[in-house]
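Below are the structure tokens for one structure; questions will follow.
One chain of protein is taken out of this complex; the other chains stay put.
All chains are identified by letter, namely A, B and C, in their written order; residue positions are counted from 1 within each chain.
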Amino acid sequence: MNPFLLLSLLIFLPLIGALLLLIFDEKNTEAMRFWSLGVTLVTFIMSVVLWGQYDPAQGMLLADVADWVPSWNVYYRLGVDGISLPLVVLTGLVSSLAMAASWSITKHVRGYLILFLMLEAGMMGVFLSLDFFLFYVFWEVMLLPMYFLIGVWGGPRREYAAIKFFLYTLAGSVLMLIAMLMFYFVSGGTEDSFNLVALAQRASEGTLMSPSMQITAFILLFIGFAIKLPAFPVHTWLPDAHVEAPTPISMILAGVLLKMGGYGIIRIAFPLCPYGAQYCAWAMVAIGVFSIIYGAFAALAQTDFKRLVAYSSVSHMGYVLLGLAIWKINETTGETLNSDYWQMGLNGAMFQMIAHGVSSTGMFFMVGVIYDRVHHRDLNKFGGLMGLMPLYSGMAAGLFFAGLGLPGLCGFIGEVFVVISTWSFSPPLAILAASGVILTAGYILWALQRVYLGAEYRGPHAEDITPSNGRENAVAAILMVLAVVLGVYPAVLFDVMEPSIRAMAEASAEGCQNAIFQLDQLQASIQR
Amino acid sequence: MLFSQLITKLIQDTTEKSLPLFGVELCLCVTIVLMLLVRLFSADRVLPACITAVVGAAAALTCSWLQYRELFAQSAPVSTELFTGLLIHDNFTVYFRAFLSLFLLLTVALTSLTGIPDEEDGPDFYSLLFGATLGMMLMASSNSLLMLFIAVEMASVPSYAMVGFLKGQKSASEGALKYVVYGAGAAGVMLYGISLVAGTLGTADMSLLSERLAAVAADGSGGLGDPELRTFALGLLMILAGLAFKLSLVPFHFWCPDAFEGASAEVAGFLSIASKAGAFALLVRLCISMAGAEGAETLLTAFGVGLGVISIITMTLGNLAAYGQDNLKRLLAYSTIAHAGYMVMAVSAMVVMLSDTAAGDVSRSVASAMEGLLYYLFVYLFMNLGAFAVIALVRNHTYGETIGDVRGLISQAPVLCVVMLVCFFSLVGLPPFGGFVGKFFIFAAVFNAGSSHSFMYVLLAFGCLNTVFSLFYYIRVLKTMFLETRDEDARPVPVQFASWESAFVLTLAGFVILLGVAPYVMSTTANSAAQALVMLQ
Amino acid sequence: MTGETLRNLLMTAWLLPLLGFAIEIFGGFWGSRKSRVAAWLAVACIATGFLCSASALVVWGNATGWRVIAHDEHHGDEHHGDEHHGDEHHGDEHHAADSDAHAAVNMKSRNDQATTIGMEPGNWVTTSVSADGNVADADHSHDAPTVYSGTLYRLATFGGLELTLDYYIDSLTLVMFTMVTFIATCIHLFAIGYMSDELTDEYVDHFAHLSDGHHVHRPGRFYRFFAFLSLFCFSMLGLVLAGNIFQVFIFWELVGICSFLLIGFYTERKSASDAANKAFIMNRVGDFGFLIGLMVLWTFFGTFKFGETTDLSGHVVEAGLFQMLPRSEGGDILLDEVSGEVLIGSMTAPNPENSSRTIPYSLLIVAGLGVFAGCIGKSAQFPLQTWLPDAMEGPTPVSALVHSATMVAAGVYLTGRFYPMFTQEVLLTIAYVGCITLFVAATIAVVATDIKKVLAYSTISQLGYMMLGLGVFGWGAGLFHLVTHAFFKSLMFLCSGSVIHGCHHEQEMPKMGGLRHKMPITAWTMLVGVVAISGLAIPGLVGLSSFFAFSGFHSKDAVVATALAFVEANPAHFLLFIVPLITAGITAFYMFRLWFYTFAGSPRDQHVYDHCHESPAIMTLPLLALSIFAAYCAWGGEQGPLYGLITGDQPAYIAHGIAGSVTLPGHDAVHEVHGTAGILAMLAAFSGTLVAWVLYGAGWINPGEIQKQLSGVHGFLINKWHFDELYDSVFMRPMHIVGKFCAWFDRTIFDGILHGAAKVTVVVSRWDRLFDETVVDGFVNVIGRATHSAGLSLKTIQTGNLRQYVMFIVAGVVALFAVVLTTFPG
Partner (left out) sequence: MIAGLQAYLLVGAVLFVCGVICMATKRNGIGVLMGVELVLNGANVNFIAFSKYTALGLDAQIFALFVIVLAAAEAAVALAIALNFYNNHLTIDVDKANRLKG
């Protein structure tokens, strides 16, 4: 299929689906649900088609460019490469699964489905845009449906959680907006001033920004993305949002939304301000490591099942930040020192994003399944589910093991690849990061024990505990299979990602070197 | 020259040159006269004032559309001085004429939907409305300090009356009294400022301002140490105070919340949009006319920075003070104040860039700053009117305009809620709504001006910060509408999907979205209007 | 050809259990709870695996001309005087064997070249390499280990870095495969009987209680047990087959999780799930170290592979880890003269692109200690030993397979496998860790009364022996003990399982006694195990032939001999010999105590006795099979085939010993003291046995029985009560005290440290949560609240007073004017 059509359809199909929901009869919720599930499935299938069409060797698959706001050089510019493609497919998949998990939503079904599909369109748009302005628009577009999905269909403190989520993200995105303006004006407001590919090219040549400006721009971008990631200390929206959001939305949040932070860093922040990124590498690594440990400790102390999983996301996404940032250079020549290790870190981080997308989606789903039955999430009031719902418990254990980083499941690859490539950057931080494996095992096993093991169920609504139904089993099984496939044969992802990531890393390294060269010249001229 | 010759020349000038280009205003005048005549002959049963008003507004819109077609088709910008140079007719004028006539039409439509003037008062109300609009159009096209004052008064005086139009309401009369006293005071100060400026420069013609200013600056030191320049600066500030009153900039905003709360939602909407548009047109003209005065760059920079400071204070105060408001009109009044602050950012950026001698040709940057302002105004028309319209429609059913009246409205009037959502998110400045594009243009302009004066970065930072601040109170309303449940004893709001009311507000919301998704046409128009003004200077 | 055959055979043996697991877990879930199909499927898988492994052993043997065995048989005597081990003294058949092996290698390469099918083209790289240091390679070509290694598939490539799944087949791999599959087969069979009470729709768990005091009733989980066992076998075999250290880590974790699942098999029991968690988390503590080791290796060596990589034409394109640490003729690790760091480099193959030229010696130690930390966790070494006794919560076949014979030995296996990368300092650490462990565990075993706990402590102690052996440079000795221990310990566990099964889940020894009458097969096979572990042999025959000694004697003798040689070379470390020697006695003591307690004497609890019965044939047959191996697997001792096989591919430098700051004895040094050590060890064992007999055998069992066994000493112990009291006060009491102290120490200090660490973790995490909720979140909330209150206070400016408003017009202008004037004064 024509890439332009295919990529555009990926974005707009959910929107069209959402519009068409308006013609359904309000009462016929079942039909609307199946319709929406169909739409998400078709979108997912198209993302798989896109996967099939993409040739890793060719680099970026660009769609034709359409005018949007020519007076401001804003274009409708879509494209996909090895970095975004896995995330696009993940979005399609997680959306379908979350939609399948949405049967438990009974309030205002139509509104829910419309917002859900809008959300999917926004997410697709973020991953497919190659125009900074367009990216920003999609980035913000997701906020609105998300706010209502949490705020209307969420738990008891939903309003607080929703507005917190909204505020954090908005705060981050205005910073991003400033950075965007910096790029626009620095590049002279020409046709390519919002073109991420062209900007990255210029940054790599060292003709985009002065080194000091790069640092400013990078910090602005980084804060914006770190909020979404989320990294310490701007993560506190996440536990609240996750806990209050309904199950499918938690799945989307964990499965896709968090990935946007990482994606933004690797797609925009690194290539556009390589020197800034390098300059901040230490801080990022430190934040990443700290997030790992901090999130794990926080997870250990939770008594709310969902909150525990939410904090595990903070911990797991710390690996992403860590993997991205282990970029070391020779201070005088600007040469990148550990390029292969850095690439391993980058790849590991990307893999970790996908893996986390699978495992934490699954974990949230599993929490949701039991919550639908007993309507509480107090870890101390579970137990014995293994006997009551064996299949569900078995798959839950599997998905939690994936989160734990058990070999053979997806979580392991990302986590370990990131960690073992970290030593070349900083041994002490690498050791700290590695210590995360103990804490992770601690909180996950402890949670498993309290929820699934034990002689009997100790909470309320014991009579409502019924074995998981076919729909739930199907969702869990798909995630489980994916976790195993990714864990056993990670090359299926790496083969797609690696060339694009390498190109990105090399371009960034070159850009950084150029910036350091400029700095040297500046210094020399000052001395003269 | 003989007196008769002079008269002949004047008549010739008026009939052959001025009046053809004065069609829009004439339409308004004719409509006013017509409405009054109709009542005079007691024909208002046959021809209700609202029909006349709609026709008149539509005629004005058509006329301005024709002017727009004619003027914007030309390759080079043209400007024509009307009425011996008191008014000027150029792309910028036409843009505002079109803007105001469109807005007039929408307001008339809204008022006839909500029936705010009863049939008896219709002609009066619409006359006032048209008169005020006429004044605003004159503001947009004035080319003389005299015309500036006349236009401001022309726009203000009917507005005072409109605020107090709801008879028998204490708050309305109080709001009107405050408005009129404040307005009169501000007008007095402005007039005194005009006298100082005109006196020091020796001219009231705005097209000569920069030339005379350069001459005055050349006489003295060029800085504010020079007494004449200092007098000029004081006068300028006083004029600014008058305009700031119209724009409701802090600290000249005090009338705004009180008057808005006292007035009906329709009038408040009109005031918040139209008078702002006129005042901005005037402010931009004034700034442009002073630009390029050699030797007075410091003065202008000071003026620009001063505007920036006002902008920061305005938007911060506007946004923060809106937090605890329960009356929706009052809340939107503060929102209006904040938005005036955003828009002044663009003017500030423009002035700073104009006064930057080192920057070379800045016309393009200035034009894009102005484009941002014009675009923002245009979006603001739809989003703010939409919000006020929703409030008016709700009021018609619940007889209240507080946040409690819209609690859980989603269950009864989803259309109104969705429109409110679109408008409010657009006011916050989120894509894909028009407010985002407008805000983006303005922020971009401010950022760009940062290279001329680093204060602009501070301004930008505050702009961003305020975007976040503003989220709180908008979302508080939305939260109440969407997430809470309607009180048992609340009066129902039966607004159907298939109704004129819904159609009206949905149209507004549609434009808000359209301006966000496809900003191209409007941004080009705004850009060419802006460019024309800059080029001609 | 050989390489490919071996690979295919071993991969079959490796993957079959995985297939079995998949079928069992799903089929079992949807199948009948009363079906034994799952069990037989598991048995079929693992038994086929055993056949494959055995065939592989034969194939390998044929390909190498049975060199290792033949060599040792023929040259056993020569070795005593050989200074230059095998320098030029190899006979014709060695040439033949070597050329055979080399021919096999070459053929394999050619064949691999021809058969690059299956996996992705170009991805299929095989190696056939010598695994020793390259210096030693030159003059010991006849010792050159025959290693078949290659890549299964690629996980990822990043520039010059490549992560793959490899295989690495040498004699040790084959021995381990055969041993694991054989023992696993026996245990699977045994478990069919042992777990048969799970074959029901309503199983009553007497050890799990509901809150109302009733027992838990649940469907039987027979299938699940065998599925987990199969998964474990897959993981364990994968660990052994692994061709790189990363892959080892993968399967390392997998066996860990299998252990977790099996310990926590009775999920309803809190103690079981606690123990499972403890096991996994303590293992993760070790793995944390392992991970650090991996990082260092990865960063400096740029590869994880053990062996060299060759391209399609058979040229070596990249060195493996084992080739990159060059050793001098003396076996020392070479240092770069300029930097003083360790040179990384292979003489036969280029290094991987990403390897550094040198690695600081300290980091090499870190890497070694890191990997060893993993081994400490897995093999329950001091100070991470406490999880293993708790792990006895699992069903007894699990204890037999996972927690004695195979998984816990994986740490020892890895230490042996990774030997070339360990520096002397690391080896010394290993030795001391092993030494401490073996003593601590043995003393605790003395006072334990739970039959499985005794065996668990014994396992820890024996693992300590293995570690000690490896640490004092007894590469062969340590691994030898691993294999023999696997046989006799699994045997003993199965026997205890049989007892427990027969006594209806009674595990306390004081309630047993005299059971040999009721369960003779169990009793006698157990005795075989006890004798084996105690290291008893018939004294007079030691020098002439080993025929009359059981396997444990040979292997423990080897360890003790190496330790003695080591201590002779390094007198400062004399404890490394004294402690294991004493412990050998203690071992014999507590093992016999166990046996006497359980099987000998008269019943102490008539109820238990009356209801107990011999296990069915499906349980006793494996006992018999294992007992044969426990007795005779080490036939011939260090000249026997098993030792030969194990050491067939040992790194060459080991044979010579290393003279350095710590002198590591070579084979010759060990040989010199072998006799002495053997006699000392046996004396210790006998004295231990004697004490046990005196205390427990003679004390409570009828004299006729004792007379039959140890008639010579019988008279000396006739007045048992006095002796009992005497020994109790002079020998037992201190033993008890020491044992109790160690138990206390273990429980309070180590467990205390662990619990303390856990507590600290809990406290830290609580604090972390509090911090998150108050400070981090609070900060944001404070900002929000401050903004909000600022907003509210701004409202008060709007007083509603008109006159004030008007004032502000003028005031505003004046203020602005003032601001402009002050900001731009001129």
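Brief remarks on what is shown
Note that in this section contacts are C-beta pairs under 8 Å (C-beta built on N, C-alpha and C of every residue); 3 or more make two chains touch, one makes a residue touch a chain.
Values in this document were obtained by computation on a predicted structure and should not be read as measured data.
Within the full complex, the chain left out of the display is in contact with B, C. Contact with the undisplayed chain is limited, among B:Phe22, B:Phe99, B:Tyr160 or B:Phe280, to B:Tyr160.
Of the candidate positions C:Val440, C:Val780 or C:Leu802, contact with the hidden chain is made by C:Leu802. Residue B:Ser171 is the one among B:Thr15, B:Gln74, B:Ser171 or B:Ser454 that touches the chain not shown. Summary of contacts with the chain left out: across B:Leu28, B:Ile88 or B:Val180, the touching residue is B:Val180.
Residues of chain C in touch with the missing chain: 795-796, 798-804, 806-807, 810.
Think of the hidden chain as still there; on chain B it touches residues 145-146, 149-150, 153, 156-157, 160-161, 164, 167-171, 173-178, 180-181, 184-185, 187-189, 191-192, 194-196, 198-199, 202-204, 257-258, 261-262, 324-325, 330.
Just so we're on the same page, only the chains that are shown with their structure count from here on.
Chain A and chain C have Cα centroids lying 39 Å from one another.
Centre-to-centre, using mean CA coordinates, chain B is 81 Å away from chain C. Averaging Cα coordinates per chain places chain A and chain B 43 Å apart. Counting partner chains per residue, chain A has residues 167 touching two or more of them. Across the assembly, chain C contributes residues 784 that each touch 2 or more other chains. Across the complex, chain B meets chain C through its residues 177-178, 181-182, 185-186, 189, 221, 223-225, 230, 233-234, 237-238, 240-241, 244-245, 251-252, 254-255, 257-258, 298-299, 301-303, 305-306, 309-310, 317, 319-325, 469, 472. Put simply, chain A touches chain B in their complex at residues 67-72, 133, 136-138, 140-141, 143-144, 147-148, 151-152, 158-159, 162-163, 166-167, 170-171, 174-175, 177-178, 181-182, 184-185.
For chain C in complex with chain A, the residues that touch the partner chain are 29, 153-161, 163, 208-211, 216, 218, 249-251, 253-254, 257, 260, 264, 267-270, 273-274, 276-277, 280-281, 284-285, 287-288, 291-292, 294-296, 298-299, 302, 353-354, 761-762, 764-766, 768-769, 772, 776-777, 779-780, 784.
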